[in-house]
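Missing here is one protein chain; the remaining ones are kept as they sit in the complex.
And now, chain A:
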Amino acid sequence: MASSEEDGSGNGSVEEKENGKKRSLGALATAWLIFYNIAMTAGWLVLGIAMARFYIQRGTHRGLFRSVQKILKFFQTFALLEVVHCAVGIVHTSVLVTGVQVSSRIFMVWFIAHSIKQIQNEESVILFLVVWTVTEITRYSFYTFNLLNHLPYFIKWARYNFFIILYPAGVAGELLTIYAALPYVKKTGMYSLRLPNKYNVSFDYYYFLIIVMFSYIPLFPQLYLHMLRQRRKVLHGEVIVEKDD
């Protein structure tokens, strides 16, 4: 689940909390968040354009990852800051949820695509890259306009509707990519620690990846349903009665 959809509040200089109370951020925090979100929108736009140009000029997706990897790595890694934003409180989303989402992106970029070069030309890589690009451009421009208090309805519409297709498509891209990587991981034994060793522990990256793939089964429906609920609340003003715990 490397989608970065969060709960409805997101960023904003004056925010609607779920119970209707508004909060205001300091001027410095607002300025920083505006800068951050404009920069990220621009970065993912550049990535999208680079991918389109490559494909138009070469007519193939082979070599596309290599050509855009620097931009991808820079902007996706920079997104770690979003965890800090939550921790510091200038963004009102759970640190844990944001942490999980950013971590899964970092994992795909660095521990799968970067480390296992043989899968870089898989079609599934292009699939999740395209999904991520569209999602992030929508998401960061949503935050930017929100912070500036001038949110065009079509951006809000995009943010709360695109995911319906993009989220499952992205999951498919990620799972297919991890699956394609498995044989190379098994052959090279990368990132693995065998017995005997003085820490009396072992780690098998191959089986770890299989567990990661299975973990999508409980996690994906929960996140997807959460976003559907957010969509109903934001776009249709429905009052959602949460299940009591």
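Criterion: a residue touches a chain if its C-beta (ideal position, glycine included) is under 8 Å from a C-beta of that chain, and two chains touch if they have at least 3 such contacts; residues count from 1.
Criterion: contacts and distances are computed from a predicted model.
Trainee: Mind telling me which option in "V-type proton ATPase subunit", "Ribosome production factor 2 homolog", "Beta-hexosaminidase" or "Very-long-chain enoyl-CoA reductase" is what UniProt lists for the chain we can't see?
Mentor: "Very-long-chain enoyl-CoA reductase"
Trainee: Please identify, in ascending order, the residues of chain A that touch the omitted chain?
Mentor: The missing chain touches chain A at positions 195-202, 244.
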